[in-house]
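A single protein chain has been omitted; all remaining protein chains appear in their positions.
Coming up: chain A.
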Amino acid sequence: MANFSSDPSFPPPRRLKPWKAVERGLAKVGISGKALVLIAPVLWLLVFFLIPLALVFGISLATKQFGRPPYSPLLTTEDGTVQLTLHLSNYIKLFSDNLYVAAYLSSIRIAFISTVITLIVGYPMAYAIARAPDPWRNVLLMLVVLPFFTSFLLRIYALTGFMRGNGLINQFLGLFGIEPLVMMQTDFAVYVGLIYSYLPFMILPLYTTLVKLDVALIEASADLGSRPWQTFMSITLPLSLPGIIAGSLLVFIPAVGEYVIPALLGGPETLMIGRVLWDEFFGATNWPRASAVAVAMLAVVVVPIMLLQKAQNAMVEK
């Protein structure tokens, strides 16, 4: 007796899955499953990133006026004609007023120095964690992430407890008869705050590249006659460059626009663009000027990212 169900020339009747039918229906309208999956993040970015960005850009081309909203409309209708008025005065002011240029330069300087110091502090920590014995590694990583369990603001306030005139550090120094140091309201305090807050963002990407680094490469380098520091310079450092770049970006970008740390720890002479922006927005209620400051800051931050990204891509391709 021939068994028809096992005969390959008679395939069993196909069972239609319900979602297959949906997929076919969507395909008729030109939507594939892949597109469907992409719609959610695209919508999210559109609503919460691109549209607000466009609004900010639009406001930056208006002028300040009293009322609600506190800026002039871009589009006006007069005698049945639609008029588009774009003011470049806010951008011109950014370049003509020394305050803004100085604030940008000072922000970049502070962010850059902080990034370099976080790198110098974070690299050995990341290296030590990556080379720590297995059971220790997760504990150490947990310790790096632990500060995130407390509010950022609280931690910055806690730093003032350390650094103020009668704070812990000065009390300790007082035990040895050392005059109290002025730390609060100085650039020093801002650096301490920035480095302390952003250190985990440097350590984590460094750790991920260093932990992947094959120990055999380091042994091979030693075997071929390299002393430990030579091995570090010619093997470990170049191979951890992707982590260095990623960590530096993660520290540099938010540090440039940082507001809370300079506001709480910095003094009046600590000039950072985040504070200028805040003052324009809430102090002077000059929304257009504030928007122009924000757009220019974006440009300042985006350019180095693009350059680094390019360098990173070139490295991967090589």
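Just so it is clear, a contact is a pair of C-beta atoms (placed from the backbone, for glycine too) under 8 Å apart; a residue touches a chain by one contact, two chains touch by 3 or more; residues count from 1.
The rule we apply is simple: contacts and distances are computed from a predicted model.
Trainee: Between "Spermidine/putrescine import ATP-binding protein PotA", "tRNA 5-methylaminomethyl-2-thiouridine synthase TusD", "NADH-quinone oxidoreductase subunit C" or "Dihydroxyacetone kinase subunit L", which matches the UniProt record of the unshown chain?
Mentor: Of the names offered in "Spermidine/putrescine import ATP-binding protein PotA", "tRNA 5-methylaminomethyl-2-thiouridine synthase TusD", "NADH-quinone oxidoreductase subunit C" or "Dihydroxyacetone kinase subunit L", the absent chain's UniProt record gives "Spermidine/putrescine import ATP-binding protein PotA".
Trainee: In the complete assembly, which of A:A189, A:I235, A:I273 or A:A294 touches the absent chain?
Mentor: Answering carefully, the residue with contact to the hidden chain is A:I235.
Trainee: Decide which residue listed in A:I120, A:A220 or A:V302 touches the omitted chain of the complex.
Mentor: Spelled out, the listed residue whose C-beta touches the missing chain is A:A220.
Trainee: In the complete complex, the non-displayed chain touches which residues of chain A?
Mentor: These residues touch the chain not displayed: 214, 216-217, 219-227, 230, 234-235, 238-239, 318.
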